[in-house]
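Showing chain A:
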Amino acid sequence: MHDKEKDLISAFLRGSVDRRGLLKGLGTMGITAATAGTLMNMMSTNAQAADFDWKKHSGKSLKLLLNKHPYADAMIANLQNFKDLTGIDVKYDVFPEDVYFDKVTAALSSGSTEYDAFMTGAYMTWTYGPAGWITDLKEWINDPEKTNPNYAWNDFLPGVKNSCAWNGIPGGALGSEDAKQWCIPWAFEQNNITYNREMFDKAGVQVPGNIDEMIATSAKLQKDIGGIYGIGVRGSRSWATIHPGFLSGYANFNQKDLNVSADGKLSAAMNTAESKAYHTKWVQMIQESGPKDWSTYTWYQVGTDLGAGASAMIFDADCLGYFMNGGDNKMAGKLSYAAFTANPEAKASTPNIWIWSLAMSNFSKDKDATWYFLQWASGPEHALFGATKMDFVDPVRQSIWKDEMFREKLNKKYPGYVEMFDASAAGASIKFTPQPLFFDVTTEWASTLQKMVAKEVPIDEGLDQLAQSIDRQLKEAGLG
Partner candidate 1 sequence: MTTLELRNIVKRYKTNTVLDDLSLDVANGETLVLFGPSGAGKTVLLRLVAGVIDPDEGKILIGGEDMTDVDAEHRGIGMAFQNFALFPHMSAHDNIASPLTATRSSADAIKSGVGKVAKLLKIDHVLSHHPKALSNGQKQRTALARALAGSPPLLLLDDPLRNVDAKLRFEMRLELPRLLASQGATVVYVTQDYKEAMALGDRIAVMANGKIRQIGTPEEIYNAPADIGIASLFGDPTINLLDVTPQKDIEGVYVEISKVRVALPGMPDSVAGQSCVIGIRPESISFAKDTAKGAVPIEVEAETPLNEKTVTLVLTVGKREVLVSRPAGTPGPVSGPAHIVIDGRTAFLFDKASGALIRKAGTAQQGVAA
Partner candidate 2 sequence: METTSTLEKSLRFLALSLVVIFFMFPIFWIFLMSFQTNETILQIPPSIVFTPTLSNYAALITGKLTTSAGTLDIAFMRNLGNSVFLSVTSVALSLVLGVPAAYAFARHKFRGSEDIAFTLLSFRFAPPLLVLLPLTQYFQWLGLSDTYFGLIWVYQLICLPLILWIVRGYFEDISADVEYAYRIAGHSWFATFRKIALPLAGPGIAAAGLLAFIFAWNNFVFALVLASADKQPVTVGALAFVTSSGIQYGQIASAIVLSVTPTLALALYAQRYLVEGLSLGAVKG
């Protein structure tokens, strides 16, 4: 490496040159952005090594359990840097998403010492944490001996960070004082609108501003374009149906899944008048403009349809829309993004979020070494690498969102994405009440929605039955 380049990158890492300056400088030296990325990684590894004993656990070996996911691929692509930096060997098992969480549950419930760390969603830690399968990471984060000074825990988006922290008490607020940090957010997904610009232009419609407009716009799109349906949302009999668009809009009306009484008892909260009104609209929207076989839809069908031009928009994970705008998708390059505020009276959107995070197995044989990996994988350098070089959307660090190169990359290929993020990031958090019956409640909720859409049960009655059944199960579990 030429010294000039080295100096320039070091300067950037010290913060004395901004990113644009760095790129300009490297550009004049005839170095492409790709090479720049590699250079930067090597340099940042050096920088990390400077102020912290990264080699403390050299010679040890870790094993990870990973989901087949772009985030895991980004990490694997960069993994050599970690090995060089720490001298720790890392092996990993990758399982398909369809069966990934089954694998995690099986491995953890048997107390397997095979894996030291694994990918998870925040909802899952509501089981894993109380079950004693994962470690509260606060102790490590707060220990300067064990955490490198550049880690910058405060750089994490607060809503996201807090969504991964829970005190373990059913109904306890996420991110409370006594909360345990069950996992470290890695990347997250806000649920907003991704739409097909061409179709919107052709039908002459605007991005909907609230749920009523969404119903009308979807219907108009479906009618005017022909051969497509208006809006893609999930509908399978699973928690996955509740947590994206549906709950984001629901929360925008200040509705909750469960009530927590003063003495800590939980009870169903989805049979309020407002909730019933929202459900009515949601069901109407699916009946009028949703996919015909909605009740089998999970993320990949929602995404596939948008990418193949079978639907005009989706109210789902932003990153799903992001991926559909590239690759061999027919509609690649034709998609745009927008935040969505379902409640006409709400000021901003309040997306519920899905957080891909990293957790430490309680059965890990060497937690300190594992923490080295976790802090590296969730550290600023890898985050930047993932965000700029790979498809690490949405990054969880505020600094990345301020990064010019990242914003530029998004703006060029993903119109509206940055604005969408900026508009809703503040309100983005997990809107569910953390409690161990999360999957029971959401599965039954999805099942009830299916019945309502199929007109097997009226909305009022369905929600009352749902609330009743959930109350019963909560009581049975000693929570209600």
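We take it that contacts are C-beta pairs under 8 Å (C-beta built on N, C-alpha and C of every residue); 3 or more make two chains touch, one makes a residue touch a chain; residues count from 1.
The candidate set was assembled so that all candidates are chains of the complex that A comes from, given by their letters.
Keep in mind that what you see is a predicted model, and the values were worked out from it rather than measured.
Trainee: Judged by that same contact rule, which candidate in 1 or 2 sits against chain A in the complex?
Mentor: 2
Trainee: Which residues of chain A touch candidate 2 in the complex?
Mentor: For this pair, the touching residues of chain A are 67-70, 73, 76, 92-99, 102-103, 106-107, 109-112, 114, 227-228, 299-301, 303-304, 307-310, 320, 323-330, 332, 390-391.
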